[in-house]
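Missing here: one protein chain of the complex. Every other protein chain is in place.
In order of appearance the chains are A and B, and numbering begins at 1 in each one.
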Amino acid sequence: MRVNVTINGDQRQADDVWEGESLLYMLRERLGLPGSKNACEQGECGSCTVYLDDVPVCACLVAAGQCQGREVRTVEGLAAGDDLDPVQRSFVEAGAVQCGFCTPGLVVAAHDLLRRVPEPSDPEIREALAGNLCRCTGYEKILDAVRLAATRQASGAEAR
Amino acid sequence: MSPLIGRAVPRVDGHAKVTGGARYAADTHVPGVTYGTLATSTIARGTITTIDTTLAQAVPGVIAVFTHLTMPRLVTPPSPYPKGFVPLQDATIHHNGQPVAYVVAQTLEQAQEAAALIDVRYHAEPAKVAIDDAPGEEFLPPPGPEGPQEFVHGDPAAGLANAHKKVDATYSSPVHHHNPIETSATVAVWDGDQLTLHESTQSISLTQQIVAQALSVPQNTIRVLTPFLGGGFGSKAPVWPHTLLTAAVARQLRKPVKLVLTRAQMYTSSGHRAEFRQQVTVGAAKDGTLTAIVNISNQQLSRTEQRVFNTSESSWMVYGCPNIHAKQLGVRLDLPTPHFMRSPEGPALVGLEMALDELSYELGMDPVALRLKNYTDLNPENGQKIGNQNLPECLKLAGDAFGWSRRNPTPRSMRDGNELIGWGMATEAHSYHARASSAWVQIDTDGHALARCGTQDIGTGTYTVMTQVTAEALGMPMNSVRFELGDTNFPAAGFSAASVTVSSVSGSVDKAARAARDAVIALAVADPHSPLHGAAPDRIVTEHGFLFLTDDRTRRDSYQGVVSRHGKPVEATGSFLNVPGYTTGASFIEVRVDPWLGRVRVTRAVAAYDIGRVMNHRTARSQVLGGMIWGVGYALTEHTMIDRHTARIVNPNLSGYLVPVNADAPKIEAFFVDKPDPTSPVGAKGFGEAPITGVPAAISNAIYHATGRRIRDLPITQDKLL
C-alpha cells in the first residue's frame, strides 16, 4: 500500500509498504529516518519511542497500516534546526548520553513528560521513563538531565 | 591555562546522539540493500537430517536461502575467534540458536517469514546445559592468554591449618547476558573484490583480520567502519559467525546485505557470562592477617572452545597472603561459547569479597580494617608492583563519605518502619590489558587539527577524551580539534575491551599530537616571517592555538599563521604500547529490605577508585554510575534461564531478563584518587570495568547486615529472603 503520513511536520509518502511491517521499519528503512532505534522489537526497551498523534508510543508495536493519515514526530523533529530543544540540550550537558542508543527514545519520553508535568518529582520522572532501558548510564544523569530541562523551561517561561 | 585533561567537558558527540544524527551500523543507508535473517536451531546437540527450503524460496521477495548444503565454504579462523567452528558448513549442531539457514530478501519481513517456513529435521542427542548436569566432568583447561588455570603460592593447607578463624563456603552466579541496547548489526557491501563492512564491533581491526581469514582474502581488501557503537560490554569484542556469514552471502549474491540480530538471537550469538561456582576458603590469624586464600572454581565452557572467560586473578592480586591456591576448572556443556562480560573478574571477586565479609564476622573485626590489614601492591607471581598502592585511600574516601564509622556491625540493628537497613562494602579490582595503538594528527592551514585513530567509542567517551588529549598536547582549544575513529583506514589500534582504550590510545594520540606540534614549532623558528624566527624550539610553548616564547610572551605566532605560511598541512604520527596494570577501588552500599515480602532496594552507593589521572571527571563518573547499576542487576535481578530438558533459553528478551530500570538505581557518589600513573604519558590507567566487580558482594554483604541472612547464590530474588 501507499502510506501517507505527516512526519515531523512534513507530508511524506511511503510506497510498497506492507501493512503489517512496523512504523519503526517504515521510518528507518523507507523514509530515511534512522534516529529511532530498533533494539527489542517487542515494546520492552523504549528505544523506538516516537509521538504518534502527539502520544508517545513504541514505533516497533505500531503496524504501518495503522499510520495512514496520522502524525508522527521523531527525535529528528524535536530541534528547530541547530537549536536544540531544552531536553536535548540538557541531556548533552548533564552527561545523560553515553553510547547513545537508548537516547532518542529517552529524549522523546522526557520531552513528553515535561509537556505534561513541567516540574516533575523524582518518582514521577522515574515512572515516566520506566519504559526506557539504558545499559550505560545507571540512569542518574538522565534524572539530572530531566531536572535541568525542567528548570530551564521554568526559567524560560518566567523570562517570557 | 588549566589543563583540558581532567576537565568535565560534555561529550563532543552529544549533539549527534540527542538529535538522532549519530549513525550506528544498522542505520547505514546503502542503495539496493537487501535484508538478511538467520534461521536458528531448535536443538542443542545433534545433526540436521533434512532441511527443506521449498516454502521459504517461494515467499515473494526472497532472493536466496543458504543452508549448510549451499553456503559458500569458509575457513574457521583461529583464536581469538571464539567459536571454534563456522555455522552452515556442516550438519552438526553444537548449541541451541545456532544458525541453520541464512535467508536474504527484498524486505526484512519477507526474509523473516521465509525463515519461519524452513523445515529442519534433526537427529537430536541429549544435551547438558548446567554445571549440575555434568557432575565429575570438570577438568583443568590448558593455559590461556591470561596464563595457567591454576596458581599455587606457599602452603595453603598449612595456612588453613594455622588459621585462628576460617570461612569455607560455596558461591554461585548464573548465566548473564550483556544485552547492550544495540543488537549486533552488519552491513556488507562489496565493490569488486573490495569489501566495506558497517559493523557494530568493539574492534574494527579484529573484524578486518578475522573476516579476511574466514573468506581467505587479503586483509587490506576489507574496510570496517564503526563510527558509533550502541554499547558492547564484551559482546561485540570478538567477531561472531553472523558477520562472517553476512560478508560471504553478500559476496555470493553480489548485493549489499544488512543483517541485524534480533534481541532473542543476541542470547545465542554473541557470548554470555558463564555460569560460575566457586568454593572459597579463607583463613586468618587473630589479628586479621590472612593465612590462606583458596578458590576452587568451576565454570561453563562450550563443546567447541575451552578458553576460560571468568578469571580468578583477583584471588591472588588484591590481598597479600603467603598461602594461595586458585584453580579454575571448566566443564563442557551444550551451550554457545561464553565470553568476557563486564567484568570478567567479577564472579571470582564476588566470592572472595563475600567470604571476607563472613570472615570479618568470625573475627569480630571491621570489614574495612580486615582489608586494610591485608591489601598488597605486589603481584605474588613475580613480586612486581601492580598499582594497588592507593586502595587504602579509596577505602577512606568512600568510607568517610558513606559514614561507615557509624555502622553497628550487628545484623538487623537498623530499622525504619517495615524496612531493615543494611550497610555493606567490598573491594573492587580489575586488570587492564596492553594494546598497541597508532594515531595520526594533521594541522591544517586554517589552524584546525584533525586526529585519527582506528579505535572505537563504545559509549565510554573515546571521542571526547581523545579530543581533550589532542587539544592539550597541541595547545589548542577543543573546538579547533576534531577526532575521528572507527575506520580501518586510520592508523590501527586494539579492541575497546578489557578497559584498555584510554590507557592505550591516549599514548599514541598524545605522541602524534606532540610530534605535530613540534613540527609546527620547527617551521615557526625556521620561518623568517614568524615572530618566533630563530628562537630555540624548547623555549616555545603552545596554548589556545598560539605559540609563545616562554621568556617573552609578546613574541607569539599561531598554528594558523605558521601552517598557512607553510602552505600545506602539517602531519605526524605516533605509536604507543601501554603497560598493563591493575585498577582498584572500593564500594559501600546501603540496602533497605522489606523482610516480610523479601523485597530489596539498593538506596545508596558510594565508591572510590584509583584510576590514575582522571581524564574527564564527567565520563569517569559515568563509568561508576553505569558499573554500579550493573552490580545491582548482577546481585538482584539478572539471570538467564535455560531449560535443563529442552536446553533452550526461556527468557531471551528484555521482559524476562531483568536489566535494572530507572527506579532500581540508587543515589550514587563517586570519588577518584586522581594521581597520574607513571607508566602512561598522560597518566591514565584502564578503568571502565573496575566498577561492578565488587558491587554484587557489597550488596549481598549489606543484605546480610540488614537481615542476618547470608545469600551466596545470585541473584538475590525475593523468594530467597522469605
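A few remarks follow.
Everything that follows uses one rule, which is that contacts are C-beta pairs under 8 Å (C-beta built on N, C-alpha and C of every residue); 3 or more make two chains touch, one makes a residue touch a chain.
Everything that follows uses one rule, which is that contacts and distances are computed from a predicted model.
The listed options are "Xanthine dehydrogenase family protein subunit M", "Xylose isomerase-like TIM barrel domain-containing protein", "Phenylalanine--tRNA ligase beta subunit" or "RNA polymerase sigma-70 factor (ECF subfamily)", and the UniProt record of the chain not shown names that protein "Xanthine dehydrogenase family protein subunit M". From the set B:109, B:182, B:358 or B:610, the residue in touch with the chain omitted from the display is B:109, counting the whole complex. The residue from A:20, A:118 or A:156 that touches the chain not shown here is A:20.
Listed residues A:66, A:121 or A:155: the one in touch with the omitted chain is A:66.
Contact between chain A and the absent chain runs through residues 18-20, 22, 41-43, 46, 49, 55-58, 61-63, 65-66, 109, 126-128, 130-132. Counting the whole complex, the residues of chain B in touch with the unshown chain are 40, 42, 59, 96, 109, 112-113, 116, 596-599, 601, 636-637, 641-646, 648-652, 655-656, 658, 660-664, 717-719, 722.
Everything that follows uses one rule, which is that only the chains that are shown with their structure count from here on.
Chain A and chain B have Cα centroids lying 28 Å from one another. Looking at the complex, you find that chain A touches chain B at residues 18, 20-21, 25, 28-29, 32-42, 44-45, 47, 74-76, 78-79, 84, 88-89, 91-93, 95, 97-104, 107, 123, 125-127, 129-130, 132-143.
Chain contact summary for the complex, chain B toward chain A: residues 8, 10-11, 13-24, 26-27, 29, 107-109, 179-183, 228-231, 233, 260, 262-263, 458-461, 618-619, 621-622, 624-629, 653-655, 659, 661-663, 665, 667-668.
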